[in-house]
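Note that one protein chain is taken out, while the other chains of the complex remain in position.
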Amino acid sequence: MSQLLPVLLLSLFVILFGSALLFLASRIGAKGKPNSVKEETYECGIPAETSGPTKIPIKFYLTAILFILFDIEIIFMYPWALTYGDFISGGYGIYIFSAMAFFIAVFIFGLFWEVKSKALEWE
Amino acid sequence: MLWDAIGFYGMALFLIFFALKTITVPNPIHAALYLVLTMIGLAGMFFNLGAHFIAGVQMIVYAGAVMVLFVMVLMLFDLKAEIRSFSRGLLSGALKIMSSALLVGFALGSAGSSVAILDSSDTAPTQIDVTRQLGVLLYTKYLFAFEVLGILLLVVAVGVVAVSRMKGGTHAQH
Amino acid sequence: MGTDAFEFTINFVKMVAIFLMMVQIVPLLVWVERRGSAYIQNRFGPNRVGPLGLTQLLADAVKFLTKEEFVPGRGYPFIYYAAPVVAMIPATLALAAIPLSAPFHVEPFEMFGRNWGPYTFMFQGYDFGIGIVFVLGVSSLAAYALLLAGYGSNNKYSMYGALRASAQTISYELAMGLSIVGVILLFNTFSFTDIVNAQSAPLNFMWFGKKVVVEWLPNWGLIYQPLGAVILFAAMFAEANRLPFDLPEAEGELVAGYHTEYAGFKFNMFFIGEYGHMFVASALMVIFYFGGYTIYPWLTPETAPQIMGKLLGVTSATWMSFWGSILLHLVLMAKVVAFLWIFIQVRWTLPRFRYDQLMDLGWRSMLPWALFNTVITAIVVLLMRYQWGA
Partner (left out) sequence: MPSTETILNVGLTHYLALSAVIFSFGMIAVLMRKNVIVMLMGVELMLNAVNLSFIAFAKESGNLSGHIMVFFVMTIAAAEAGVGLALAVAIYKKFHEVNIRFFEHLRG
C-alpha cells in the first residue's frame, strides 16, 4: 500500500489545485446576471431546436470495438518482448519467435481482413 | 501492519462504495463513470497484491479501452435517466435479493473458513521478476491457450463487423 | 514512501516539486509557443508586459480568474466542472513515473543528534519497475476528460468534438503501443532507468553471436529503431491533440470542439493537460531513442558527479552526487526542449488533416508499419543474438 501512496498524493494535489482554482474563479470572477438566452445551448447564433445532442454518427463505436481487440493483442506482446532476450540466451530463440510468429500472423490476417472489408473506412 | 490494514480498508470502502453506486444510479452514463472508478480501484488492489503488470493491463484494457467503449456507446444512445431503472415485480424482486444475499453469505462463509485451509504463508513470489516469470509461464505452459486467444480475438473482430453489417445493423447498406 | 522522517520529507518535497513543474510548464510553453509562432509568421507576439513579454502569462492568469463564471443551462454541472480537473491528472501521473535524472546518493550524516542515511533518491516520483506499462496505463485515461467535457456541456459541437477526439486518441494509441514493443525487444526491460543506463554506453551489439563495439557512437535507441521513433513521435502528436491532428477542435467545423462551452481557468486547465502530454511525449522520445539524461562519451551517471565536483569545487560525495544529478537533469531538459520546439514548429507549419485521412493514416498506414517494425526487430534480434556456434 505504501508504494501507491505517492500516486494517491499526486492525484490529490492535482484535484485540490483544480478545485481551489475553480472555487477562486467563481469567487473573484465577474458576476453576470443569469439570463435564459445566455444559458441556452450554443448553436452558432441560431435558436437551439433540440436539447442536447441528437444524431451522432454511430460508426465511432466500431472503431472503439476494433481498438479494444487490437489493443489486447498488443498487450500480449509486452511480456513476450520482455522475455525475448532471456529465451534467446537460453537457447529457445526459434521456439519463442515461432510462438509469436503465429500470433502475429493471426493479427496481420485480422488487420488485413478489416481493411479489405472496409470496416475502417471513413467517407 | 496497522498501516497496511488502514490502506486495505480504505481502498475496500472506496471499491464497495463505487460498485454500489454503479448498480444503483439511474443514469447509465453515471453508472459507467462509477464503474471506471471501480476499475481503477481494482487496479490499485492488484498492484497492492504484487501483480504490477496485471494492474497495468487492468488500467490499459479495462479503464482505458472497455470502459471508454461503454461511455461512448451510452453517449451515442443519449439515454436520459430512467425513472424505473429496476425491474418490477415484488415477489421476483424479493427472490432475486434473497438469492444474492444467500450467495454473499455462502461466499463470505467459505472465505472465512478458508483461513483454516490456507494459512497466511510467506511464499509470495519475489517482487522483482514477477512480470518476467509471468512472460515465461505464458509462452511455455500456457502457449496453446495464448494462441487460441489470438484466434478468438480474430473471430470476435470479424463477428463484430458482421453484426454491424447485417440487416438492421449499424452499418447496413441502405 | 520512506523509512524515516528525512526520507519521507525529501520524497514529499519531490512530489510537490513534480507537481509544480507540471503546472509551471504551461505558462512557459504558452509564452514560447506565442513568441515562436510570431517569429515563424514574422510578427512580434506578446512583447508589452514585462521584459520580452514574459509576464504576459501573469496578466493572462489574472484575466482568467476574473472571467465570468458560466455553466451551460442544459449541462450537467458536476461533470462539467470535473472534466478540466480530470484532464490534468493523466499527464501529471505519467510525468512522475519518468526519471528526470540519475538517482543521487546521500552518505550517512548526523543531524539533530542522531545518525541518518545512507539514502538513494530517485529523480522521479515513483519507480514501480513497470515504468512503460504504468505510463501507458495512466495516459490511456486521457480519453475520459474529453468525453466528460463533451457530455457535461451537453452541446452537439462539444459532443462531436469529444467523440472525435477520443476516437482519434484510442486509434493512435495502437500505433504508439506497438512502436514501443520494438524498444522493449531491444532493451528487454520495462524500466526507464535501465533503458537510459543501457544507452549511456558506446554503441555495442551482437553481430551473429559476436559482440561488436563502436567506440565513437553512443548506444542510442534511434540507431536501432529509426522507424519506431518516427511512428512513436507521430502518434504522440495525435495523443496530445496537436496540429496536424487537432481535428477535435477544428474551428471550421466544430466551433472549438469539446471545449466550446469552457472559458477562463477551466479552459486553461485543459491546456495544462495538453502541454503536459507534450512534455511527457518529448521526455519519452528522449528516453527511448536519444539517450535520456546522458550524452555518452562526456556525460554519464559516472562522470557527471566528477565534472560538477571540479566545476563547483565541492568534495563531499553527497553534494557531488547531487550536483551531478542536477547537471544530468539539465541535459535531459535541453533534449526535451528541442522536442518541444519541434512540436511548436510543426503546429505552425503543417496544415490540418481531414478526419477520414486522419483515421486512415492511423489504422491503415501507421499500424501496419508499426507491426512491420516489430516483426523486423524480432527477426534481427533473433539472428544477431542467436548462439550460432553453440
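We call the chains A, B and C, going by the order they appear; numbering starts again at 1 in every chain.
Operating definition for what follows: a contact is a pair of C-beta atoms (placed from the backbone, for glycine too) under 8 Å apart; a residue touches a chain by one contact, two chains touch by 3 or more.
Remember, it's a predicted structure, so these values are computed and weren't measured experimentally.
J.: Any idea which chains on screen the missing one touches?
T.: Checking the complete complex, the chain left out touches A, B.
J.: Contact with the hidden chain only, please: which chain B residues?
T.: 1-2, 4-5, 8, 12, 15-16, 19-20, 22-23, 28, 31-32, 35, 38-39, 42, 45-46, 49-51, 53-54, 57-58, 61-62, 65-66, 69-70, 73-74, 76-77, 79, 82, 84-87, 93, 96-97, 99-101, 103-104, 107-108, 110-112, 114-115, 118, 120-121, 123-125, 130, 133-134, 137-138, 141-142, 145, 149, 152-153, 156, 159-160, 163-164, 166, 168-170
J.: Contacts of chain A with the missing chain: which residues?
T.: 58, 61, 65, 68-69, 72
The criterion applied here is as follows: only the chains that are shown with their structure count from here on.
J.: Looking only at C-beta pairs that count as contacts, which pair of chains has more of them, B-C or A-C?
T.: Between A-C and B-C, contacts are more numerous in A-C.
J.: For chain B and chain C, let me know how many angstrom lie between their CA-based centres, rounded off.
T.: Going by mean C-alpha positions, chain B sits 30 Å from chain C.
J.: Tell me, which residues of chain C touch at least two other chains?
T.: 128, 133, 159, 163, 167, 170, 173, 190
J.: By the touch rule stated above, which residues of chain B touch at least two different other chains?
T.: Correct list: 47, 53, 57, 60, 64-65, 68, 72, 75-76, 131.
J.: Quick check on the complex: what are the chain B residues that touch chain A?
T.: 3-4, 7-8, 11, 44, 47-48, 53, 57, 60-61, 64-66, 68-69, 72-73, 75-76, 78, 131-132, 134-136, 138-139, 143, 146-147, 149-151, 153-154, 156-158, 160-161, 164, 170-171
J.: So in the complex, the part of chain C that touches chain B is made up of which residues?
T.: 79, 128-130, 133-134, 136-138, 140-141, 143-144, 147-148, 150-151, 159, 162-163, 166-167, 170, 173, 190
J.: What does chain B use to touch chain C in their complex?
T.: 29, 33, 36, 40, 43, 47, 52-53, 55-60, 63-65, 68, 71-72, 75-76, 127-128, 131
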